[in-house]
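These notes are about the structure you will find just below.
Yeah, one chain of the complex is gone here, protein chain that is, but the others are all in their spots.
Then we have chain A:
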Amino acid sequence: MTNTTQAKTGLSRRSLLKTGAAAVGLAAGSGAITGFPTIWAQSNITLRQFGTGVSNLNAIADKCKADLGITLEMTATDSDAAAQRAVTQPDSYDIADIEYWICKKVFPTGVLQPMDVSKLKYYDELVPLFKTGKLTPDSVIAQGTAPHTVGFVEAQDSKVFAKTPTNWFTMVPTIYNADTLGIRPDLVGRDITTWADIMDPAFKGKTAILNIPSIGIMDAAMIMEAMGNIKYADKGNMTKEEIDKTIDFLIKAKQGGQFRAFWKSFDESVNLMASGEVVIQSMWSPAVAAVRSKGIACRFQPLKEGYRSWGGGLGLAAHLSGAQLDAAYEYINWYTSGWVGGYLNRQGYYSANMVSAKKFMTEDEWGYWIEGKPAKGDIKAPDGTVMEKAGALRDGGSFEERMGHVACWNSVMDEDRYMVKRWNEFIAA
């Protein structure tokens, strides 16, 4: 069943990232990581990891084999299938690479075991966003399933999420980003500053939103709030009335012809934008890069209400013990030790350990991707093709500016089933 439902989104994202992954393995990995006590080659340890495809990168498996001697077997699925597999086939994996909202569903079922923080070498270097919910001490905690709310449990055998950091970590954060609207600056003809702009009558028939209910509803919530139609108590956990109001609004907009299309896969969003069918739409960061790589102007437009963010991490299967558990810790410590972080940062995502990732990036790369400085030289993709020319600036600016303005996280609502039902009505309306 898992196989039949593999979403195009996950796979296509992955295939995009995969391009030239091997090249980076050689180039960036030349300064080999040292200081790992164990080489697992002799014992032939294999870890089976499954996840949502975004971070299931072959380059990581290759590098892991070279550095640790641990063979990583990776399986990519879409997020719904990942949630299902995590719960129903707990013996089929050793490492779960899942998003935090999936963790909220999965962890209470007891198929994952929490990690002992004292065994995590780089725990102290992890971005505080994943521990306290605040990027900087004075940041506002975003709505939705913020990672820190499902990041800890009270004790090793507990299934209840702790309110404050404890010694038991549910998942080690690995990859995250802030999403916003993508625009065609050459075709919109004016400044785009707010989520509400997608409903501007001037763009009638030229907008799109994504048709993945759990993410689409968040984009819709950002739009609704920006328009002043509603003020959610928590848009990550709407009440039935709030869901009704949001969906009714979407249906009205759809029947008024505001949308050109609803996309489900990464490629669809790229094509809609590149062909000019759509000038403003929900988008993912690598899709914006893909449109740009065709020589078409496309911006990942920062908006005043903030970003919709998502994040994923690695969790340990409950059945792990002994040498396998040690290997899993070893793998996780390696994951956060910098090479992977640098690799993810160069893809336009963010690493949870910025301190170590910095050591694996050039000064110019660090400046462009993380500090929001103009690129001094050409910024290259992992396969060596030029992604951005010298002088380019990252949309939205620095890491602090982008991740510091997260308005909500992808989430799972208590009224999830009702929301999906209403969302289907919106699509059918």
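Just so we're on the same page, contacts are C-beta pairs under 8 Å (C-beta built on N, C-alpha and C of every residue); 3 or more make two chains touch, one makes a residue touch a chain; residues count from 1.
Convention: contacts and distances are computed from a predicted model.
**Q** Name the omitted chain as UniProt records it, choosing among "Putative spermidine/putrescine transport system permease protein", "Strictosidine synthase", "Amino acid/amide ABC transporter membrane protein 1 (HAAT family)" or "Polysulfide reductase NrfD".
**A** "Putative spermidine/putrescine transport system permease protein"
**Q** Tell me which of A:61, A:81 or A:370 is the one touching the absent chain.
**A** Within the whole complex, the residue contacting the unshown chain is A:81.
**Q** May I ask which residue of A:118, A:164 or A:275 touches the chain that does not appear here?
**A** In the full complex, the listed residue that touches the missing chain is A:275.
**Q** Which of these, A:259, A:300, A:343 or A:360, touches the one chain of the complex that we don't see?
**A** Reading the full complex, the residue touching the unseen chain is A:259.
**Q** Which chain A residues touch the hidden chain?
**A** Given the touch definition above, chain A has residues 1, 4-5, 7, 78, 80-81, 83-84, 87-88, 105, 109, 205, 208, 211, 213, 254, 259-264, 271-272, 275-277, 416, 420-421, 424-425, 427-429 touching the missing chain.
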